[in-house]
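Apart from one protein chain that is not included, each protein chain of the complex appears where it belongs.
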Amino acid sequence: MPGKSMNWRSGALLLPGLAFLAILFAWPVARLVATSFSDSAGAFVHYQRVFLDPIYVRVIGRTLLLSTQVAVLCLLLGYPLAYQLNRSGPLGKAVILLCVLIPFWTNLLVRSYGWIVLLNPQGIINGLLREIGLIDGAIPLVHNTTGVLIGMTQIMLPYMVLPLAAVMSRLDPTLPSAARSLGASPLAAFTRVYLPLTMPGVLAGLLLVFMLSLGFFVVPALLGGPRDILLAQLIEFNINSTLNWPFAAALSTVLLVATITLYWIGDRFFDLGRLWGTR
Amino acid sequence: MTRNPKSFTPTRRDVLKLGGAGVALLAAPAVLRAQQNGEIVFSSWGGSWEAAMREAWFDPFTEKTGIAVRSVPGNSYGRIQAMVESGNTEWDIVEVLPDFQWIGAEKNLLEPIDFGVVDKSPIMEGQDLITDYSVPQVLFSRLIAYNKDLAPGPKTFADVFDVEKFPGKRAFYTKANGAYLEAALLADGVAPADLYPLDIDRALAKLGTIRDHILFYETNAQGEQYLSDGQAAIGLVPDGRALNARNNGAPIEIEYGLSFLTWSAMVVPKGAPNKDAAMRFLAYALTPDAQAAIAEAYTYGPVVPEAFDMIPQERAETLSGGPQMRDKAVILGEKWWGENLAAVTDKVNAWKLS
Partner (left out) sequence: MTGRLSSAVLTAFAAAVCVFLVLPTLAVAPISFTETNFITFPPRGFTLHWYREFFERPEWIGSLGTSAVVAVLTAALSTTLGTMIALGLGQLPRRTGRAVTFFFIMPMVVPTIITAAALYTPFARAGLVASIPGLVLAHTVLALPFVIINVSAILQKLDRRVVDAARSLGATPTTAFVRVTLPILAPGITAGAVFAFITSFDEVVVALFIAGADATTLPVQMWSGIRFEISPIVAAASCLLLIVSCVVLTLFWLVQRR
């Protein structure tokens, strides 16, 4: 019985969104992707270049690796923060929310400059560490992959914290203590009860951060070293410096396929689909 | 036909017209435009450079011809192409880096310049400053500047690549056409006349000798920052950036003997709505007066040598193309770069990643 009316209802709910994205996104992007096959020298010349030239394979690999690292770092920092956000009073909530939202309000270039001021060898943090006597020289914190990770984690953290906090706010706050009163150790109460219940938020956050990181290029370019070349930088270069749209489209298509594959794996083996409420 | 706003005395008809002001207010920009002899849209890099152009070029041009100049941000090559290919060009003039003179022409994105309107005779001679589709705008250079608190002054490009005698980081522009490949070849003993076509492998091998001492900067402002705050001891930076840092009190010295001369260009995208007015603007911007005015307003050199006669000696000696770098500066092979940027970038990226 529910099947038919539900399909009708979900169809009515989905239709405006489907039409909107089909016209304003899918069709324009599909046309652009089609250009990646449109070279007179052969449909796959641009793909040959992507896969035969070791630079591109390496850049794709680095991009995937870095995005994964950022997503994991965000989870490690974001989970406790979301928990704290959820159990704080109104003032504490407002303060944490403010801190979470501040990165958004600071212009990207200014923020990156802020990190350089803090992290460079003559910067505040190295100065502080020398002052305390922890180090002698300077720890290289910026213009390398460390700098990229620090900068990107800070920018992406809100995308982890907000979905997590939204999910946690729906949970019964007495749950962990209830589990404890039944004799579970604090660790067991967390890993057996609380963590599984917040899993949708964890996955949503990981997915958001990972996918957004894939397309980033300003921060890696400003805070990274010469080796921190990411795919989006090359796409931007081909569109804005050499006007090689077909090749840029081919690089984007590869990025798309890589993401779809990863998403499929996540869905298949980690039940990512549950996240969307599809039963 | 335009009325001088200062001598405006209201008549009955004017007062009646004011009655419709509520509606007219919404259309005010259109009304203002209609009172003038048309308008051109100039797409620029923006910021203080745009402000300088407004003072030195746009307002005087409007005063002289009645043609208003509206400037808009976002002059990226990608947008020019998207605009032209959608058949809906909104811009009349775009300022670009010189490689676009050839890239834009090859992709069929540019209107030919009407040299019946634009007089090219006073423009400085040199490789490819003028093409059928572009005129030069101003001169600038990439040159060696150093933080005198950190390093003794390098006198040759070989010194720049000698980290024993001249310790500290080197700041280079991250794009392959940031002139550091040319600098590496000159340091390796190649004569300036034999630079192009660049021997990329040789240049990268030379760069490899100071690999860990290179700091690549992403924006020119960042390059200036590195030199000013001492993160880099020596930098290959635009002359305007180095001058700016020095004027702002940073301990920076400029070595005009180690400089690469280049320029920015102005082009008219295909299908520009006000092509004729755009040509008149280009003609105006290339007069000695206008060139001297822009060189006074911003730290770029005039592309018309005659303009130097109108600029105070002291100022002229700080500008690209001025007496301090004459016969010393190497002109960058922009045409070669227009054809080879993609391939060389691949090689440089491979080197950076290795």
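The first chain written gets the first letter, and so on, giving A and B; residue counts start at 1 in each chain.
We take it that contacts are C-beta pairs under 8 Å (C-beta built on N, C-alpha and C of every residue); 3 or more make two chains touch, one makes a residue touch a chain.
Note that the structure is a prediction, hence the values are computed from the model and not measured.
Contact with the chain that does not appear here is found for just one residue of A:Val45, A:Ile139, A:Ala166 or A:Ala184, A:Ala166.
Of the listed positions A:Ala43, A:Leu175, A:Ala188 or A:Ile260, the one in contact with the omitted chain in the full complex is A:Ile260. Residue A:Val117 is the one among A:Leu75, A:Val117 or A:Ala184 that touches the chain missing from this view.
Contacts to the hidden chain, counted on subunit A, fall at residues 6-7, 9-14, 16-18, 20-21, 24-29, 31-32, 77-78, 80-81, 83-85, 90-91, 93-115, 117-118, 124, 154, 157, 159, 162-163, 165-167, 169-170, 186, 200-201, 204, 207-208, 211-212, 214-215, 231-232, 235-236, 239, 245, 248-249, 252, 255-256, 259-260, 263, 267, 273-279. Contact between subunit B and the absent chain runs through residues 29, 41, 44-50, 70-74, 76, 78-79, 82-83, 85-88, 90, 219-222, 224-225, 228-229, 244-245, 248-249.
By our rule, only the chains that are shown with their structure count from here on.
Separation between the centroids of subunit A and subunit B, computed from CA atoms only, is 36 Å.
Subunit B makes touch with subunit A in their complex at residues 76-78, 81, 103, 107, 174-175, 214-216, 218-219, 222, 225, 229-231, 341-342, 345-346, 349-350, 352-353.
Listing the residues of subunit A that touch subunit B in their complex gives 53-55, 58-59, 109, 113, 116, 120-122, 143, 221-222, 225-227, 229, 234, 237-245.
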